[in-house]
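Quick one: this structure, given as structure tokens, is what I'll be asking you about.
A single protein chain has been omitted from the complex, and every remaining protein chain is retained in its original position.
Per-chain numbering from 1; labels A, B and C assigned in written order.
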Amino acid sequence: MLTRTKDEEKTLKVVGTRPVRPDGEPKVTGLAQYGADFSLPGMLWAKILRSPHAHARIRAIDASRALALPGVKAVITGADFMEQPFEYVGPERVAVNYWHMTRNIMAREKALYEGHAVAAVAAVSPAVAAAALKLIDVDYEVLPHVIDVDAAMAPDAPLLFEDMITRGVEPAPTRPSNVSKQIDFRLGDADAAFAAADEVVEMSFKTAPVHQGYIEPHACLARIGADGQGELWSASQGHFVVRAYTAKLLGMEIGNLLVHPAEIGGGFGGKTVIYVEPVAAMLSRKTGHPVKIMMSREDVFRATGPTSGASMTVRIGVKKDGRIVAARGVFRFQAGAFPGSPVMNACMCAFAPYDIANVHTTGYDVVCNRPKAAAYRAPGSPISAFAVESVLDVLAGKIGMDPLALRLKNAARTGTQTAYGPKHAHDGYAETVEALMKHPAYKLPLGRNQGRGVASGYWFNGGGESAATVHINEDGSVVIATGSMDIGGSRASMAMMAAETLGVPYEKVRSTVADTGSVGYNHVTGGSRVTYATGIAVVDACRKIIDDLRGRAAQIWDVNPSGVVWEEGHARPASAEVGDFAPLSLKAIAAKRAVTGGPIVAEAAVNAGGMAPGFATQFCDVEVDPETGAVKILRFVAAQDVGRAIHPSYVEGQIQGAVAQGIGWALNEEYIYDKNGRLSNAGFLDYRIPVASDLPSFDVVMVAVPNPNHPFGVKGVGEVGIVPPMAAIANAIQQATGTRMTELPMSPPRLLAALDSAEGA
Amino acid sequence: MSDIRFETPATAEAAVALLAGATGTAKLLAGGTDLLIQMRGGMVEPALLVSVKNIAEMNMIATHAGEFRIGASMSCMALIENADFVAAWPGVIDAVKLIGSVQVKGRASVGGNVCNASPAADSVPALIAAGARAVIAGPDGRRELAVEQLGIGPGRNALARGEIVTSFILPRRPARSGDAYLRFTPRTEMDIAVVGVGVNITLDERGVCCAARVGLGAVAERALLVPEAAAALVGTAVDDAALARLAGAASAACRPIDDKRGTKAFRIKVAGVLARRAAEIAKQRALEAS
Amino acid sequence: MAKHHVTTTINGNPVEYLCETRQTLLEVLRDELDMTGTKEGCGTGDCGACSVTLDGRLVCSCLVLGVEAAGKAVGTIEGMAEGGGLHVLQRKFLEHAALQCGICTPGFLVAARSLLEANPDPSEEEVRYWLAGNLCRCTGYQKIIEAVLDAAREMREA
Partner (left out) sequence: MPPAQPARVVLTTGFSQRHTGGVKEFSVEPGTLRGVIKAMDARFPGLGDILEEETTVAIDGEIHEVVYSQPIRPGCEVFFLPKIESG
């Protein structure tokens, strides 16, 4: 394994500049191919029949009328998929249970939410497939359902799984419930420590599930041959993971499935899991034809993962001087129809920005009749932060302390003990708070009905497995292949890090995302890990290439390789003793490729550690219309520790996008269910993500505390920006109106009702 | 699975004949921005679509002695681009500008917005306030109907089988008069009115309101003409006291439901608020017009 | 079932195709003509990813029937780059990093071009309102707005 040089402040030529991304032109000309853009000869179109009921036993499915329709080639149900063992595989936080996964792909004994897939049709055209769905007869026994998390935890709640015993409780409960798991993290003795506090505030909060809202619906094209080998074109955040899941559910060897990475039209965590891929593959296996599936927007809302809604209670105690002495958090998360909410993250991140000696967090993972929750940008952290950062704002008011000063006083730093175990190994949080304290807009006066709110956020950031291959072509140009899906410019950052390492111009380097047969395993593009982990793999591969090039230059000069150094894209003699040779360029060495040993290629694979967490602190100014409850965002200032920005424009873009999503989460986004447990706003008209005219321009403050464990100081930047906005806006609304909102979204009807009741009171 | 017959008649009478004579579900296709969504969702499965885009009178705007005749299927964008109409009926334009995105307004028509009879349709309260009349062609010839009488319930209109709205007539704009439309939506654009209010007032030489019409949307099973609200303004200088009475009357006229877009209480209160604000804008426009 | 034989013009070229009445222009472009640059984000006119121009007017192709294109002129993203070079808007989107995933980009470009044809010197607010019918979940819109304003500036000076 190559040793990583510490980030000495050398002058960087490429890193930190803003070149055009290598994959840019096809994306502005319409030529880039996304999940729905692939076709093959003889291709069939598939559509999925979905449950109209929130909770129902499936007594029987009769597809005979559908199969009789001309043009229908096959119908499949859950029975077509092999059974999977019931076991939680892998790490507790993200355990996979294939017994659950195969049932989420296609219902078996029961439909557990409206939109749950129950059958699928492959036909010669989308219209025929749609007509066939109407001819599939499903005999349902409708069961009582439960949507709300508190209702699902009630003793008399309808059970989704009659045999579910809560995990993580000693001794194990005897009665089944909808609580899949309970987890606790303890540091010191919180309960006792509250006694020492001068002020204690306890409040309860609720948040609504929100959808990732990527604009591209899930889509894929599958071809499974009679020889048992198959190909899949899929838009996902990780085609290696799509391959592993799909192969497992179809009982294939992983090596028999080749997955091509389609361009992905947004994911934000929601495309780290699979929905349509095994269905298309099974239909292809059954028909012998390629099969294409495109979800409708309604399917996306009804059947793919939003993040959890939650019910929370948070209690924090402070001294008069602002020191936090104790914190307690109870977080109840909707998992949706199958276990696996991000509640554990919520517990771990809730108080992570702060140095608190006594902390106790408890989390509950609760199933209910909604689509299974999927990851969404810093999963779990924004939800617990809404509660924690709101309570901190109340405490700051009670002790008359500036909310930023309160946070700075308690800021976690290197060496601070976290409640979930290890000590912080990186700074960066305090710097984001200080950046806002220094920000000119923080002191600007506010007008009538206006308020300013502050909040912070924490996210782990990821590392993990990545592989990269670097080729030097005979003309000296460079090609990089990685297996990390490019969601927002990572091809550019990979090319920039390679160009910087090799000492060649950015334009000489082409960066590609390779299929599962052409490059080593790469874990998903998620957890803000790609520029960090895959970046390290790319730099490692480039360093191997440099060693190879030095060796080839040594052959050309007929000297010892140790006498050759690599500087600014050229091989040079290490000293005069080596000899008087003119520097050899990459191009010159590449021209001697054959005689110096053949193809110039290097691979590197890493399981990267040493990643630094993401810290963000933000403030926003809002204006509330006291007669309608409408909230206008006047200003939003977002400070974030970015380590070092490889391509600053794309780092700014990540932060701007995260803030916009947070604003939607805070003000308007929610799942609205009717009394039958049916989603009544399954579309972009009534599921209101922000539009361009809703938002101001944001002020992004990039704080740079480089991570010494990355050759260029990178820290993950993709996620933490979505953690603070909900609390920041709630705190601003409180200052503007004197009313404290504790439930999301803070939509006009809800805010106006709160304002009027406050008036009445 | 049978395909849909598609016709593009050149006259309103031919369209009426097709619709009246059809067996099975027959639908008029103007902008299509509601119909295509209903067809996609399987709520409507027509056997016949009659496109009226080739019918000249339904796709043009004409003016005669200060009276405007708007083709029922001309696109909202075409109407917004008509400088004379924008100058005469800024309140109607306020509403038409809110009928969806630029893309949707490139297809959607005022006729469709009215005839789909959504209680939340933006153009309807403004047209009601404007005193607009619909020109209807049918098997028994032509007739006119006040816009407030066209909608009778959610998705239900007063047209008989085979009848179509060919155009809307807006009366000559008196001196010292102005109109305005305001709606409430959670987003600034791309949204459906939770409450919509159209106000049209005329002032006399002394600045006293001598005529007023108020239309309310999204607060009942159909858009409403609210004479009580208008009465609160007539005879006043549209001062704070009158505006407060207007707000009270507007709120009192609401009979809303709770739904995914808003609560009863919210709609009732905001109807009054927006009526007051719209009247202030209409008054300002009336003063500028004099 | 009998299909309609439609003769139309797409990006200046004469085109003929067969379609059913129920097929939208979006479906015809993508599924019959392999012009997949026009994207489906919702199918209900709420996201703008399928924006095209019809006789010069900006529309959602998911809200137009394929048969309605007969005798009209359709403009799609595939027709935006002139000759060998990119349209100014396309270049500015790249320079300003105005796309992350890129799925909404074709719709934004088609909508922005029609804005600048109608209003060569829009304010930021005018750009934000004109583009309100195009959803983007990645960027928070800021770099898109900056790219459009910068393109408008360059096109005015040209």
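Note that in this section a contact is a pair of C-beta atoms (placed from the backbone, for glycine too) under 8 Å apart; a residue touches a chain by one contact, two chains touch by 3 or more.
In this text, all values refer to a predicted model and were calculated from it rather than measured experimentally.
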| item | value |
| --- | --- |
| Contact list for the unshown chain, restricted to visible chains | A |
| Of A:63, A:590, A:608 or A:752, the one touching the omitted chain in the full complex | A:608 |
| Identified contact with the non-displayed chain, of A:93, A:471 or A:632 | A:93 |
| Those residues of subunit A which, in the complete complex, touch the missing chain | 1, 90-94, 168, 170, 183-186, 212, 268-270, 272, 342, 344-345, 374-379, 414-415, 420-425, 460-465, 526-527, 607-611, 709, 719 |
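Just so it is clear, only the chains that are shown with their structure count from here on.
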| item | value |
| --- | --- |
| Gap in Å, rounded to a whole number, between the CA centres of subunit C and subunit B | 29 |
| Where subunit A and subunit B are represented by their mean Cα positions, the distance between them in whole Å | 44 |
| Two or more partner chains touched - positions in subunit B | 1, 188-190 |
| Residue list for subunit C, restricted to those that touch at least two other chains | 20, 22, 43-44, 46, 129, 132-134 |
| Residues of subunit A that touch subunit C when the two form their complex | 18, 20-21, 24-25, 27-34, 36-37, 39, 126-127, 212-217, 263-268, 294, 296-297, 487-489, 647, 649-650, 652-654, 656-661, 683-685, 689-693, 695, 697-698 |
| Subunit A residues within the subunit B interface of the complex | 69, 127-128, 131, 627-630, 667-668, 672, 680-681, 684-686, 688, 690-691, 693-694, 747-749, 752-753, 756 |
| Touching residues (chain side subunit C, partner subunit A) in the complex | 20, 22, 27, 30-31, 34-44, 46-47, 49, 76-78, 80-81, 86, 90, 93-97, 99-106, 109, 124-125, 127-129, 131-145 |
